[in-house]
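Dropping the structure in here first, questions after.
With one protein chain held back, the other chains of the complex are shown just where they sit.
Letters A and B mark the chains as written, and numbering starts fresh at 1 in each.
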Amino acid sequence: MTAPALDLRAVARAYGGGRTLFGARPVVRAVDGVTLALPQGRTLGIVGESGSGKSTLGRLALGLETPDAGHVTAFGAPMPAPGTPAWRALRRRMQMVFQDPLGALDRRIPVADQVAEPLAIHGIGAPAERRARALDALAAVGLSAAQGGRYPHELSGGQRQRVVIARALITDPDVLVCDEPVSALDVSIQAQVVNLLIDLKAARGLAMVFISHDLRVVRQIADRVAVMYLGRIVEEGAAEAVLRDPRHPYTRALVSAAPAPGRHRRERVILSGEPPNPAARPAGCAFHPRCPVAVARCRSEAPALEPAPDGHATACHRVTPAAERAA
Amino acid sequence: MAAPLVRIEGLTVAFDGAPAVRGVDLAVHPGEAVGIVGESGSGKSVTWLAALRLLPAKAAVAGRVLLDGRDLLALPLPEVEAVRGGRIGMIFQDPASALNPVLRIRRQLGEVLARHRGLSGAAIAAEARRLLDLVGIPDAARRLDSYPHEMSGGQNQRVMIAMAIAGQPDLLVADEPTTALDVTIQAQILDLLAALRRELGMALVLISHDLGVVAETCDRVAVMYAGRVVEMGPAEPLFDAPRHPYTRGLLDALPTLDAAERLVAIPGVVPDPRAMPPGCAFAPRCAHAAPVCLGAEPALRATLPGRWSACARPDLDLAAPPPRPPATPAPAAEAVA
Partner (left out) sequence: MLRYLAVRAFRAAVTIALVVTFAFVVLRMSGDPAILIMGPEVPPEALAAFRRAWGLDQPIWVQYVRYFGAILNGDLGMSMRDNRPAIEMVAERIPATLALTVPALVLKLAVGIPLGVWAALHQGTGFDRAVMVAAVFGFAIPSFVLALVLVLVFSVDLGWLPSGGQGTVAHMILPVLTLGLGGAAALARFTRSAMLEVLGRPYIRTASAKGLPWAAVVRGHALPNAAIPTVTLVGFLVGSLIAGAVVVESVFSWPGVGRMLVVAVASRDLAIVQCILLLVAATMVTSNLVVDVLYGVLDPRLRHGARAAA
């Protein structure tokens, strides 16, 4: 069996804490013990609460940040330390599409040049060839050569997002981490980009981590889905199973709240209570203060992520025990 | 019907001779929620940036934007500055870049309160905290001392929303306000906006690619394509029975939660603004294009009561979606063991 493209073991990352010249800071445990594997050529969707650590997890997975605990393996080898030659060489195989496209682009350089930049960095091709490849990559996401000559602020939000996607794809990476890659796109171009990613996965065995709030898009593109809540994974399984038959109460709320035109004013599970504060994690199950089915045990004991025999794992005391489900 | 709060008349915007907005007419009535959807790059954001005179000097803007009968495009700048953030609030796309990286949230939020609500000192702090609570940011008191880079994408987006509603505007222009939010917080924000409309009579312009959010939130919807409004009408009938083939195409491109099917994008690409096709701008991509579409560009005309469409073939039957192509089974689609 080939090594998984990415393998994360109990990784954790906290921000803040400690004393600084500017006073004490609370510790925010952005990612708190996450174990995940991404087989080559597969797509893992990550959904979850805003601020639950999805972007942080994406950066950890690509080695853009180093975990405080746990370790990350890429293609069977430990993730090299940031800045080392090995790490830099790995950049070409592993790319990220950042959540904030404007922040990820340099405002002084025409976008086509920025798309070609990774080729120059990794010394691929002659300058003329690089330019041609950049224009091809832009065309693949529906942007013209004229638009390639513009500066980032001269493009619309969706156009910028596509530039970032084109830049990530130009080195033919093996792993792509997409952080909200299609939320700024109109549905038609979104369909075009999603189809493109699916085709790349099929044709080139591209492995992807696909972070999105749009459950429908995740459903289209992901093989498996992990649901995050306050730095931990609360549910993980095949995309179809998680999104059609959600087991964790948080996932159920998510799925019921997904809006669609046509089904006007539909039923949705409204979560009561405060959104969670990552600097003061509730004891027991972090979701219990907002959970409609919480019991006493949920307040004291944190549930572990337990896989059922069908491979669908849930971290909830109230989910029917695995054995019964399998029967 | 009451007089509109804001009326945009014949607005055009061009950058270096390339038209971005090509004649938009749109009225927003007090308390009303108008959705604006449409193709990326069709001029949704630019329309409202132009209305508030927030575009760079090189943009050539023409037309009128009337607020209480005064043309914002012709007023002296100080009077427009008094309108911005006060009577008209704006939420920007790309929240992480739209916040100042070197200033704390407290300062960025406090500014609006000082300018438009006349608050100072402790009152600002209290109100700022209340606003962060309203948009669902946990630990609001401490978060006021954070910088934008210390927040997640969705947290920044909610700060942006808090800033825009801080001035208690009569009209809130929300450009993609919920892209970075998970659906439960999205629902919470949409409820908040609905409450503000109810309680303060605030009007809302919601620019979004999320047709579900628009359908759920808005009374009326305008669909934009290539710098113009191509269809407008009440939300529910518009999405149930679109009158313009572009709107139909958008609906058909929507993914579903039920099954993984190959998505149907509208074929072709958006026309180059410097070389617009003759006649209807959508004709080159339209499955229903006929010779009549290549003549003059169709105007936005009333079709049914309250419904407007800019299609040269107003009698097309677009109710039923075209048959989907069979789902191509992706080789890696089976569950990962």
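Please note the rule applied: a residue touches a chain if its C-beta (ideal position, glycine included) is under 8 Å from a C-beta of that chain, and two chains touch if they have at least 3 such contacts.
Remember, it's a predicted structure, so these values are computed and weren't measured experimentally.
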item	value
Neighbouring displayed chains - absent chain, whole complex	A, B
Sole residue of B:2, B:77, B:122 or B:275 that reaches the chain not shown, by the stated touch rule	B:77
Given B:22, B:44, B:116 or B:129, the one touching the chain that is not displayed	B:116
Selected residue (touches chain absent from view) among A:75, A:98 or A:287	A:98
Hidden partner chain, residues of chain B it touches	49, 52, 54, 56, 77-78, 81-86, 89-90, 92, 94, 97-103, 111-112, 115-116, 147, 149-150, 160, 163, 167
Residues of chain A (touch criterion as defined above) contacting the omitted chain	15-16, 20-22, 25, 59, 64-65, 82, 96, 98, 102, 104, 107-108, 153
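As a convention for this text, only the chains that are shown with their structure count from here on.
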item	value
Cα-centroid distance, chain A relative to chain B, in whole angstrom	25
Residue numbers on chain A that touch chain B, as the complex places them	15-16, 26, 39, 41-43, 47-52, 55, 99-103, 142, 144, 146, 154-160, 179-180, 183-192, 194-195, 198, 201-202, 213-217, 219-221, 223-224, 238-241, 243-244, 253-255, 257-262, 264-265, 268, 270-271, 274-280, 311
Footprint of chain A on chain B - complex, ascending	15, 37-42, 45-46, 93-97, 136-139, 142, 150-155, 157-158, 175-176, 179-188, 209-216, 236, 239-240, 249-251, 253-258, 260-266, 269-270, 272, 274, 330-337
